[in-house]
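Worksheet for the structure shown next.
Only a single protein chain was left out; the remaining protein chains are all shown in position.
Moving on, here comes chain A:
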Amino acid sequence: MNCIIVDDEAAARAIVSQLCSKAPELNVMEEFDSAIEAIKFLNEYKVDLIFLDIHMPGFTGIDFIQTLKNPPKIVMTTSDTEFAIASYEYEAIVDYLVKPITQERFDKCVQKVLKGKSSGSKTSSGFPTDQENASGEDLYINIDRRLIKLKYTEILLIEAKGDYINIKTQSKDYLVHTTLKKILDKLPDDKFLQIHRSFVINFNKIIDIEDNSVLIEKSVVPISRSNRPELMRRLNLL
């Protein structure tokens, strides 16, 4: 589960990061000392969970949530319990941790988040919602006003190209007007993985992995530093 930490205090970020390091289900992609920087990151990467401080100077955690159209799951962290009531008005907020956060309380939080993830719903993305995942094994894409069915197993990789994405399958490529983040919301987490700001791969199509790249059929796909830990975690390493 890819997560980020947003807190203006380095000490607080270090504590959450340390707690996350003990949870094998969590992969901390980045830490941010301002909400603005985190928003830029969220526009490029798929993040499953945010540990978010409420009380930050200038742009608060609540301001931050209000700017997100399709927020991932959010765990609020703060020393001010008075903010708890306000925070629960937002559906994306799944838990609330009071500083200093104990290991026991954090573990409970992770279990809560994971439980929610397994039964959670996907956010809307502009794909036709009534047909999507009809069989749980496919996806419909809209090309020239035609809805084309793609089986997950056909997809090799997806590359961001400006305002479009290129879906590469074994038989042909499809250029679709959408973003990587939106299609990732529609794809099953256990089959697809973002390994670079511009690339999502079908995990089952990996042929081999070198230092900073993955081979998918004949395509060499770069791995970014922040996505590498999650990729390595998912591998069934001998």
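Note that in this section a contact is a pair of C-beta atoms (placed from the backbone, for glycine too) under 8 Å apart; a residue touches a chain by one contact, two chains touch by 3 or more; residues count from 1.
By our rule, contacts and distances are computed from a predicted model.
Note on the omitted subunit: UniProt lists it as "Hpt domain-containing protein", one of the names in "Branched-chain amino acid ABC transporter permease", "Hpt domain-containing protein", "FAD-dependent oxidoreductase" or "Extracellular solute-binding protein". When the omitted chain is restored, the residue from A:I15, A:V110 or A:L184 that touches it is A:I15. Looking at A:N43, A:Q66 or A:S79, the residue that reaches the missing chain in the full complex is A:S79.
Where chain A meets the chain that is not shown, the touching residues are 8-12, 14-15, 18-19, 22, 55, 57, 79, 99-100, 103.
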